[in-house]
Each structure stands twice: as C-alpha cells, then as structure tokens.
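Next up is a structure, given as structure tokens.
Removed: one protein chain of the complex. Kept in place: all other protein chains.
Read from first to last, the chains carry the letters A and B; within each, the first residue is number 1.
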Amino acid sequence: MEISRVLIDNEKMRTLYHFHGGIHPPSNKSQSTQVAIARAPLPSRLVVPLHQHAGEAAKPIVQVGDHVLKGQLIGMPDGFVSSAVHAPTSGTITAIDMQLIAHPSGLPNLCATLIPDGKEEWIPHKAIDYRDHSSAELQQLLRMAGVVGLGGAAFPSDIKLRIGKQKITSLILNGAECEPYITCDDMLMRERAAEIVQGAEMLRFMLDASEVLIGIEDNKPEAIAALKQAIADRGMNHEVVAIPTIYPGGSAKQLIRVLTGLEVPSGKLPTDIGVQCFNVATAYSVYRAFAQGEPLLSRIVTIAGNVRQAQNYEALIGTPIDELIALGVALPDTNGYIMGGPMMGIPLPAVHVPVVKATNCVIAASDRLFPPPPPALPCIRCTRCVEVCPADLQPQDLFWFAQSKEFGRAQAFSLFDCIECGACSYVCPSHIPLVQYYRFAKSEIRAREHDKQLADQARERHEYREHRIEREKQEKADKLAAKEKAAQAAKLNSLQQPTPQQQAELADLEAHRAHIRELAQSGVEHPED
Amino acid sequence: MLFSPFISKPDNVSQIMLKVLLALLPGIALYVWYFGPAILVSITLASLTALGTEALMLRLRNRPIAPFLKDNSALLTGWLLALSIPPLAPWWLIVVGTAFAIAVAKHLYGGLGNNLFNPAMVGYAVLIISFPMQMTHWIAPHGLGQIELGFFDQLEYIFLGVLPHNATLDAITMATPLDTLKTHLHLDQSVQQILDMPIYGQLAGHGSEMVAWGFLCGGLYLLATRIISWHIPVAYLGTLFVIAGIFHLLDPGHYVAPLFHWFSGAAMLGAFFILTDPVSSPTTNKGRLIFAAGAGLITYLIRAFGGFPDGTAFATLLMNICVPLIVLYTQPKVFGKKSPKDNPVHKEGRP
Partner (left out) sequence: MLSALLVMAAIAIVLGAVLGFAAIKFRTEGNPLVDKIDAILPQTQCGQCSYPGCKPYATAIAAGEADINRCPPGGEEGIQKLADLLGVEFKPFGGDTAAPKAKSVAFIDEAICIGCTLCIQACPVDAIAGAAKQMHTIIAAECTGCELCVAPCPVDCISMLVIEEKITNWKWKYPVYSLTTKK
C-alpha cells in the first residue's frame, strides 16, 4: 500500500510504503540534542566483555598482567558468527574473569579488566584503500576490527556482507532511530555525515549494491540536511529519504517495507529479497576501520532520562556506565537505569556495568518518568494490540497461548514473527506485560528445541551402542560357535572315517577292554592295577 | 524495575467501560423522557446486584475485589440487562437476571475476559424463557397508556406488586411495537394497517424509536473514540437492512420496512453495545463482519418467522458460540508471509 510520495533532492519523487500498526509514544529526544557530542573522559578502569556481539564469544588472547596498547586485539573471534574485541586504550590487564554485564538475566560473563595508563598509546595501524581489496578481504578486516551492528543487535557486520551469489539491489542505511530518548544516531548524522556517507559507499562497494537509501524519520531535519549536504559535497548518488515518524519504523524489516514496499519473507533474510540494511553508526565504524585503520573502540551513547543534563558522549567500550552517568548527573529520585530505549531496552542489573558495542543509550529511570504499571487485569480482547502490531500478529492470542504454555499453538500463530517491539504492551488497557510473555514463550521453545536435539543425539548414540554391543555379542557367539563347530567336526570326522591304523588301534583297545571285563567277572585282580 | 516496555499509554479497562456507560446515557435520558423514571429504578437495582454478585464471586474465587469492581464491567452488564427488560417488571426479576448473568455467564466461565457468551444476553435469555409473563410488563409511552402511574406508584408496583386501586396492569402496560406487529400480522392485518396504530411513530414504535436514536448517538461516540470498530455495527445493521429490504420489496404488506427493524427492539443497542462486547466477539476484522452479519440474519429470521418478537439476544448468543471458529478461519496475513493461508495455523489445519 502506497502512503505517500516524498520529494528527494527537489526533483526525484520516491514512493513510500506503509506498514501495519505502529504507535506514537512521546519522543523525549530534544533534551539530548541541545549540545554536541562530547568525548567522555578516560575512565578509571575499563571492563571489556568478550561476548558483546551476536554469535560466539571471542576467545581471550591476553593474560592478566599483560600491558596492552590501544587497539590491540584482546579477544579473538571464535566461530563463524563472532567478532574481535580490542583494548580500548593502552594499559594493563588486571583481570580476566566473570563480571556483571548489561544482560536481562543479571548474570555475569567473561570480561577483561583494563586499568588505563593514561597514555592512549596506539598499536601500529594503517588506513587502507578499500578499492584495492576484494569484498572477502574487506569482510575479514571488519571481522578483525570488531565491527558489529551498532543499532542494538550487535550482529557481526562481516556476516551480513557475506552474500554469496545474491544480487543486492538496495543498500539501506538505517537512521530512523524510532525509539524515544535515543539520539546517538541523530547526533552522529548531524556531526559526522561525511564519514557516514563514505562508510555507506564502502558498504555499497562490498555488496555491489545498485542504490543506497538512507532512511531517516522526519523528526530529524538537521540530520537529513547534514547527510544531503555531505552527499552533494561528494557528488554521490545516495538518496536520503525522510520517512514518517512512527514507532517501530526503525526496525529493519519495517524500514525495508517503508522504503521499498518489500516484505522480508518470514524466516528469511533481507538479502533474500535483494536488500541489506545497516545502521548509520555501523557505516561510520566501517569508515573508521578502513579509512583510519581503527578497530571499533568507542561508540556514541545517549545519556538521558532523569539527569540534569542529557547529552551524547563518545565513550570507550568498557567504560563503566556509572562514570558516564556521573557526567549527566542523575537526579536524586533516580531508582534504576535502562540500557537502550524505553520500548525495548533492558534494565541494568547494576549501574557499574560496562558500555558495550550495543549500548546506544542509557536512561536514568524514576517513578516520575516511568511510573510502575498498575496491576495487570485479564485480557478483554479489545484488540488495541492487534491495531498497533507492526508484524500483523494477533497479540491477544499469542498472550493466551504463552500464558497457558501452549507453545505449539503459539508457534502456529506465528510467535516467531514477533519482533518484540513492545507496541502491544504500550497500548494494552489491561497493562499486561505482553512482550514478557512472548520472550518467555520464545526462550522456552528454543530451549525445548535444543533439548530435543540433545535427546535425539542421545537416542542415536544409545542405539548405536546397543547395536555395537549386539554386534560384539553376535561376533563372540559366532566365534564360539565356529570354534565348537570346528571341534565337533574334527570329532565327527575321526569317528566316521577311521583310518586302517586307527581301526587297528580301536581293535586293540576293544580287545584290551574285553580282557578287563573278563578279569572283573572272574574276580581276579588285574595285575596291571 | 520490570522489563521493557517501560512506558505505556494512559488508558485502562475501567475508562473504556466508563466511556461505554457514558455512551448509554443519551438513550437512557430519552427512555426516561418517553417512558418515565421506572427504568432508573431497574438500572439502580441492576447496578447494585451486579456489583454485589461480582464482589461475592470474586471472594469465592479468591480474587482481589477492588480492582475488578473498579473495572466497571459488571456495571455495564447490569445496565445492558436493565435496558433489555421491561422497567415495570417486579424487582426480583432484574435481580435474578443480573445475578445469573454475573455469577454464571461471567464468573463460572473464568470472570472478566473469559466469558464465551455476552453475560447480559444470557441473563435476558434466562428471564424470557423462565418468566415470559413478567417480561411483558412494558410501560406504555407518554400519552398512550390509559393511565399513567406516578413515580411512587411505579415504585410500589415494582417492589410490592400493588397497583393503585383504579388501575389495572393492562391499563398501564403495552405490548412492544415488535410484539404488536407480530400479533396483528397473525390476525391477517397488513403492515400498513398495523403501522397506523397510535403505538407507532415515524419509523418504528412511538418513543422507543427515539430511544434507539439515543443509542445510535452513543454508538457514534464509541466509534469516534475508537472504543469499538465500525465492522460490527455496520455489518449488523447492514445485513438487517438488506434482508428486511428484500422481504419488504417482495411483499410490503406482510414484511415491514428495514428502517422499522433498525429502530425497534434491541437492534441499535445490540449493534453498538451488545454485539461489540470485545470479550465475546471476534478479534479479527473479517471475523467481526461475519459475526455481525450472522447476528443480523438470525435477528431478522427470529423477528419475521420465529416465536419471539425480538431476536437480538438469541442472535448474539448463537453467534457467540461461533466466535472461536470464525476467529480461526479469518486470521489475517502475517508480515512477511504471502497470504493468510501461509500462516502455520492454516497449514496445520488445526491450531
């Protein structure tokens, strides 16, 4: 369904499409866009998790006590979907152990602790001209530079560039930033537009894409203008497209739909329909990785919410969040912190957990900003959730099945097409934590599928073992039988066909026996006994 | 702190139900205007019984009482039932009906959100089957009854069953327009002859048609505030109109005009307030169209050919039964799937 046509560069018209549902929560973005991005001061210590991307954790390759340089590899990618981790500054590794991280479980994970020496001494690094390299080489460089998606999912970028034979028509840069409070991409686009468009060109080169579309919600006119200017300055033909502001317009699938009218088929990837999508901040890190030879060591983090001064900071990965929050000064009634936005963010288990590659925003929470929800009432099937669901699901049915743990039915009602955007929970008049039920059901189903796999594997191994034992038994029995048979055969042989010599011996034996019998009968003792 | 989302729209069940109650007010005001204040007595009785039964059932079921009493849903059930039965019926009739609706049709099915049937309509069905006599005590509108009772006389009759010495029941009550139509059609009178009777007004029954206008206004308010979607009222009234129109065109002497059907009985109340009960109606838009069209068809069949003068209640209940099936077969296309048939729920055949 076409919804609007927008003017691009005062001449080209582009048709925009619509996705179902969506909501308009208060954006609360203006508070943190008043001042420019500031560089956060070097923290007293850095805690760098070895697993801050989707996929397998990186393997630590440094030891406690090692002195490392800024940009030095400390975590080696381990596995197909994995990414490198680097020392964000120079200093000494003081621990490699389990530390609390920003994770909904509140469980610790392996981290390297680095005490900075304050010298910011770089490891030797050099820029490359991406045009001199093949896409595969560049992918490997990105993997070793630790470049992952900075929109929040932290998916290794090299995997997304590994497209095989698929033809990519559109490369989409996601600058929608639809979640309330978050402005890190907005500020990055305003201030570093030139780097972003060059990063986009590098991504386009690797994908061999025919067009580059940069989708930005129309509540960011400064960012739109900055990017258009940067594109014009370089004479590129990337298109900046202002899209309607609606949550979750920044979700990759929804953004692709709005810009191209295509729906990523359920369970498939955007590349299957000739589209690939990267966050604008990811494009920026790609630029840094190639044009400056710098791995991903820092990112822009919005500090917002219940703070005196909301602002964006360029913070080193591993910076303890409390040191970052201190820059904005949390107000006294702050009672918690959220990483990410208020729609999809996670509550921090402790405020000292480190900034990771996925940390786009930290919100100081208070009861004033985020009043605790009233007790949930039963679902009255009012279908307000259906009206806002961007995946065209029936949230009230999914809730019903998840609540009663009917996982099979939940899957039949397309539970896994849910993107957990939270729009349904936002509008629910019964204040049911709907997304929480979907998360529970999804993780339970995944765990069960995993258990099922293990059970199948165990069954196979058990059956193999039974089979092996059976075979061994059979072999043993066969062997025994063969032996016995041989023995018997020998005996039979000897009985049935006595040789003349044997016959003579037998006759002798018989005669001897007859003699004994005689003696026995006569009662005379045998002389030989 | 819990998990995301951390913000929510300032909206709650209690407010939704309150808005529905408010939307009933124009109809109730016109009811009082044309038929006197007796209806207020039924509404009060129904409200008290509904809240009392709700509290009792919640207590028996070990559920917190306060949040559910405040959700206004019991009140709404009581009001809808009160508006469906004769105001001059003895006091215990509305009490029994409301108590049955709340206790059996709502709480025995699991309480708020779990009832398969519309509780008010279950209450109505029980009453009309169990106490058909008392269910005919409709007040004659102003100027049509032989005697008009004062408010205190009405109270006395409702609570004590005592009429003023100069009045008889027949003098103060009257058959409903639909009932009158049915009776007189049986006497082989033509529609035109029947509609000339003083009980009929512009479109349908004198007075009652105005009450229907009131409900229509309230319904439009519910549509405007997006508390209900257009699908159910449009499909219900549309189906009723089309079928009534066909029969009317075929034989105007025997089948009354479609607008008569719209503005008599519980059609307007049903279209905007009863069939739209979210709990007992389908959750898909296509399903809502089917559900309401079915209800419209059944309503007409009962009115034109059945034993009861009005069919809205039974149509609602019959279609309520079909809701799970309708919902199952009207699942919309999920994002990223080619067609509704691509949803796994259809592939497996059975969810």
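Here, a residue touches a chain if its C-beta (ideal position, glycine included) is under 8 Å from a C-beta of that chain, and two chains touch if they have at least 3 such contacts.
This structure is a prediction, so every number in the text was calculated from the model and none was measured.
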Problem - Identified contact with the non-displayed chain, of A:H51, A:H86, A:R143 or A:R257 - result: A:H51
Fill in the blank from the handout: Checked against the full complex, the residue among A:A153, A:V329, A:A458 or A:L506 that touches the missing chain is A:A458
Problem - chain A residues touching the omitted chain (full complex) - result: 51, 103-105, 107-109, 375-378, 403, 432-433, 436-437, 439-440, 442-444, 447, 451, 454-459, 461-466
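What we mean here is this: only the chains that are shown with their structure count from here on.
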Fill in the blank from the handout: Chain-centre distance (mean CA atoms) for chain A and chain B, in whole Å, is 52
Exercise for the section: Show which residues of chain A lie in contact with chain B when the two form their complex. Expected result: 19-20, 23, 25-26, 104, 180, 253, 257, 263-268, 335-336, 338, 340-347, 365, 370, 372-375, 377-384, 386, 390-394, 396-397, 409, 411-414, 417, 422, 425-431, 433, 435-436, 439
Practice task
In the complex, go through chain B and note every residue touching chain A.
Solution key: 1-9, 11-13, 15-16, 64, 67-68, 71, 73, 111-114, 229, 278-279, 281, 283-284, 327, 331-338, 342-345, 348, 351
